[in-house]
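Missing here is one protein chain; the remaining ones are kept as they sit in the complex.
Labels run A and B following the written order; every chain starts at residue 1.
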Amino acid sequence: MNQTTRRYCAVVLAACAVGAAAVLIPSLGDAAGGGHAEEPQATRGPTLVAASVCEAQRLKARKADDSRLSIEIPKEFDKPWPSLSACESHDAAWDEDADGPMQPIPFSHAHHAGEFEIDCQYCHSATDRSRAAGMPSVEVCMGCHQMFPAEYDELEGIRILKQYWAEKQPIAWQQIHRLPEHVKFRHNRHIQAGVDCQQCHGPVEEIDKMHMVPDTKWWFYGLPTAKLEMGWCIECHRDNNQQATQDCVTCHH
Amino acid sequence: MPDLDRRDFLKLVGLGAGTATAAGCSDPIEKLVPYVVQPEEITPGIATVYASTCRECEAACGLHVSTREGRPIKLEGNPEHPINRGRLCARGQVGIGRTYHPDRYEGPRADGQATTWDDAEARLLAAVQANPGGTWVLGASRGPTIDGIIDAVVAGGGLGGRVVYQPFDGSALRAATEAVFGVAATPQFDLSGADLVLDFDSGFLDTGLSPVENAAQFAAARDIARHPDGGARLVTIGPRLTMTGSNAESWIPAAAGSEGALALALARAVASKRGVVDAALDAAIAKAPALSAAATAADVDLASLEQLVDAIAHAHAVVALPPNPAAAGTNAVAANAAVLLLNAVAGSVGSGVKIPRGPDPRAAAPYAEVQALVDAMNAGQVSVLIVHDANPQYSLPSASGFSAALEKVGLVASLASLVDETSVEAALVLPDHTPLESWGDAEPRAGVRSLVQPTIRPLHDTRAIGDVFLVLGRGLGVSVPSGTTRDIVAANWGGGASFRAALVRGGSFSESSAGHASVETGAAGAIGAASQFSGSGDYTLIAYPHSYLGDGSGAALPWMQEIPDPVTKLSWRSWAEISKTTAERLGVKFGDVVRIDTGNGAIEAPVYPRGGIRDDAVAVAIGQGHTVGHYASMAGDGSPGVARGANVAALLPAATDEGGGRAWLATRASLTKSGAFQRVALSQWFDNQRGRGLARQVSLLALAGGHDDDHEGPHVIEQPFERANDAAPGDPYRWGLTIDNDRCTGCSACIAACYVENNVPIVGETNAIKHREMNWIRIERYIGDGDTEGGEERRPHPDREVLGGEVDVRFAAMLCQHCGSAPCESVCPVIATYHTPDGLNAMIYNRCVGTRYCANNCVYKVRRFNYFDYGYDNWPGLLSLMLNPDVTVRGQGVMEKCSFCVQRIQLARQPAKDEGRDIRDGEIVTACQQSCPTDAITFGNTRDAKAAVNTRVDERRSYYSLHMLNTRPGITYLAQVKRVSEESHS
Partner (left out) sequence: MTPPPPATAVADMAQSSPAFQDSKINRDILNPTRYVSLPWLGLLLLAVLGVGQAVFSLGYQTYVGLGVAGYQAPVFWAVYIITFVFWIGIGHAGTLISAILFLFRAKWRNAINRGAEAMTVFAVLTAALFPLIHIGRLWKFYFLIPYPNQRGLWVNFKSPLLWDVFAINTYMTISIVFFYVGLIPDIAVARDRSTGLKRVIYAILCLGWQGTSGQWKAHTRTVLHLSGLATPLVLSVHSVVSWDFAMSIIPGWHATIFAPYFVAGAIFGGFAMVLTVMIPSRRIFGLEAYITDYHFENMSRFILFTSWIVGYAYGMEYFIAWYSGVEAEQTSFFLRAFGPYWVSTWIMISANCIFPQLLWFKKLRTHVPTLFVLSVIINIGMWFERYVIIITSTSRDFIPGAWGLYIPSPVELSILAGSFCWFAMFFLLFIKFFPIIAITEVKELAIHEKYGGAH
């Protein structure tokens, strides 16, 4: 019952989010270094000077779009990385107005799982063995990131990560996909059964700031059931031509 | 937990029930906090198991500690360990609670104020340096390594000395062994080969030298499958029917303290029957009293003794177990020596009774030494007293004057990890780790070295006792080994590979061939003394060790308080056991309070009249009456500090036996009715099964297929149906249980295991009084087949025991039977309980609305209701950290019951499914089965003909509980075997 209410809340929040997005997209453009509004002046206007590598990357990108643009990139900012996508996803993952809670680190799934196609289980390594998917330890993050050149420290997320590592502090992530305590979900069973992560977690590889992607299944008698509600699980277990169990005690014990 | 969490919120809106839906958005956001560096052996959601050692008693059983995300959540026996062979007793099971206990010291304290370790240790060092000679260490043995450290510091630092204090110092037995066999060691008793066991009030099944080990041996010796004749008979000799005695065939109710004389007389009588070649032995038993004299002294009828003599003479392997420390009086050495001589006469030395080659490594000091220290304290000769692993303030008799002496000590430093009566008196508290947090080892007997390793990072700012002494030693300039306790343990275990091997195995086990020894010529000197009783009363005061509380250290653990005592089924309090005759004489009924006065002090306790105790005795369990502690005190679930029950140790005189050991059984007491009435938590009111066949018995004759004349009921109990049928047709499984009542000793280890495994809450005394215990498995105790008498009483209590003679106590574990046609399932309006395809009677807590119809309709009365929000309220402090994450914590207002450990079934499915096979037999072991010392419980798939659960079913004994109701239970009971035969008849 409170599930339904949560669904309503979700709808309302989503509506707000859409509205907010509509208002903010232009300002986003500005944040990205010069919106379309500046476009005409840019053609003859003053030379745009990059103040950071990320800005340089963006200017380069725009230059690539229209050659008339005159840009100047100081030596120290003329670096191959952080790459444009890194900068973009970094900012996107910390966009306060996007769905989902603010995380201690602007980690972009789109960047890691999408662009670089890092396998989900590289970080969530227990998924195929254990009930819990497992969150990567700081060590796992640093495994790659300490090999990265210093320029990456321009990104605040990287700096925070390295700080955690230096202080040997764990990162307290906000949980997004949460089941009640009386539900004993097993990741390994579903992985073994060949269920894609996306079926429950949504198109993670396209999401910068992680949030729950709403999904609704419909009972034959026309009652909706939202993601991570019991009916939503059951529907899948039924469709699955009786492959999956429907025994209550499988999940409730 | 926030002040108003979702549950409470729901409750509030539940009042205007219509709006309950508004709760949706109030789910708290949880945080996911992964490791910084994840240890490779740890996977979230998968248990990691470490081998360690149980420190709850001196037996030192091996442990397998299963941890989840770095938290120990369950203790199980280490199968490789020679002492317990994978089993564990109730006390061992709940030992895990100490680590998360609300009573723990969170850091060092000085003069009642929290302080830093540097400061605390500086204070201690300064005080010791001021007067090393006046510094004494008082505490129990902590195993070779740590004892070694302490001794090194004591010796090297020129300290006054160390007194190894254990309330039950086994010194009498040790002295007796030295006198008889010339070795000052504790003999090792092996019952596995015995065909006659004489229990001189030894309590070997619950409070003896090594309960788990002996219980397993006892069960093996009686295994009806291997011994068609019924195997070992047990004769118990003592003033009171103990839990051990309840398993006996016959009971000779000898007067308290007369066991020694009796044993000696028996030895002589048997010797004269058999003839003994050993001259020394002859000499030793020469001046033994005649059987008749002994019978008079012990106030038992001669015939029963003569039968016993015959039995011993005809038996092949007799093992006589000496009285436990609390059961022996001022003649304890003589009594123990007499029992050892009886063994010698019976020729069981070397087989049933193994005498170690060398003396015990670090034996507890006899009580006399403790008294000497107390006197020194009184004389002001002790400036610093370091107390560790002991609670003398509680366990020493008030007559010893310890508490007064404590005042005179300059600095009292306590190394307790849980608050106790002594540590609250201490000016300096340097809290120790709990066993699950610390390094150490134990050597229960020569050749068996067991390792203690930490399984969790210390939860509080505590420091290992070894490290404290190392710091102290270095401060005193003693040349102690470098490094921490861990390094020294590692070094003592050979370091490197051998240490790692020991870590994996839990120790190094090479049973030395401890064995035969011949009787010393001077043995006669030890015997003959008679027991002396101080005090003037008409009743002998029997202060016996409680099955779970031990010397009182168990009282802090709520499970040990709540699980009912196996014999009386009482919990949460002290009670005074008196005979029915005595009760009539005093004009008291069950629950009426009497005053017990010994001249050394007086206590008040509600009486429990029973047939199982002599008229001239009153028995009170040791272990209650604490004045501090969250669970140990708090009588009536009140506030801490209100003593729960009474401390009987305070009543005892500071008496010693011939060897200077502490004599517990040394005073008489007078009883007076106080007029008050005390409601007591009695979990079972009736021990009369009214002939309903709940706990059945089959005579040997019937087993042999002969005619069963002295016992009604069919020989082969018919099988009304096949339990394997009660599951989905296609399903490979129908889970079931086979419980062998013949092996069940009533020790309740299964209950404790279930509590810990399944997050079963403690309800406390006030609710226990109302029969609201939540235990999923209980052990019912019936006497005989019963008749249709009784049940009308306003104040009912068990009343069918008789004094002496044939013992017919039936223990029957009662838990959810997972009926094939369960009465509870059909009546649940919301299908919160239903039958799974694999034949479980499942209970879905989050679907339950709490109509309690199922509980009414359950004919076995095994369903438990959450009357309060136990899930949140009953895990104070850090106790909630020990909750099993695989088991839902039940909320207020839902029903719960035994689930056959369904979480373990689900766990076992994982590998089976991955490998595309069925679950193998033995892959699933329920918590109760795992713990049972006598292996009475077998779980398995009844559809697998070769599964142990089926193969162990013995058609001649198997029956279903209340099968006439056609509930088609999934649990098959195997009837107890009636072994009473002419020689043990009386």
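We adopt the following convention: a contact is a pair of C-beta atoms (placed from the backbone, for glycine too) under 8 Å apart; a residue touches a chain by one contact, two chains touch by 3 or more.
Because the structure is predicted, anything quoted here is derived from the model rather than measured.
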Displayed chains contacting the withheld chain = A, B
Task = Using the touch definition up top, pick the residue from B:A328, B:V353, B:L694 or B:M882 that touches the left-out chain.
result = B:L694
Ask   = Which listed residue (B:Q113, B:S510, B:S639 or B:T788) would be found touching the missing chain in the intact complex?
value = B:T788
Task = For the chain that's not shown, point to the residue among B:S423, B:S553, B:N647 or B:N767 touching it.
result = B:N767
Remark   = Out of B:W776, B:F865, B:Y959 or B:Y973, only one touches the absent chain, namely B:F865
Interface with the undisplayed chain - residues on chain A = 1, 3-4, 219, 221, 223-226, 229-232, 234-235
Query = Can you name the residues of chain B that touch the chain not displayed here?
reply = 8, 10-15, 17, 20, 684-692, 694, 767, 770-772, 780-782, 786, 788, 791-794, 796, 814, 823, 826-831, 847-853, 855-857, 859-861, 864-869, 891-895, 962, 965
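Definition applied: only the chains that are shown with their structure count from here on.
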Inquiry  = Under the definition above, what is the set of chain A residues touching chain B in their complex?
reply    = 1-6, 8-9, 101, 126, 129-132, 134-140, 164-165, 168-175, 178, 180-182, 184, 186, 188-189, 192, 247-250, 252-253
Query = Which of the residues in chain B end up touching chain A in this complex?
reply = 20-25, 27, 29-38, 43-46, 834, 836-837, 840, 842, 844-847, 886-889, 899, 902-903, 906, 910, 913-914
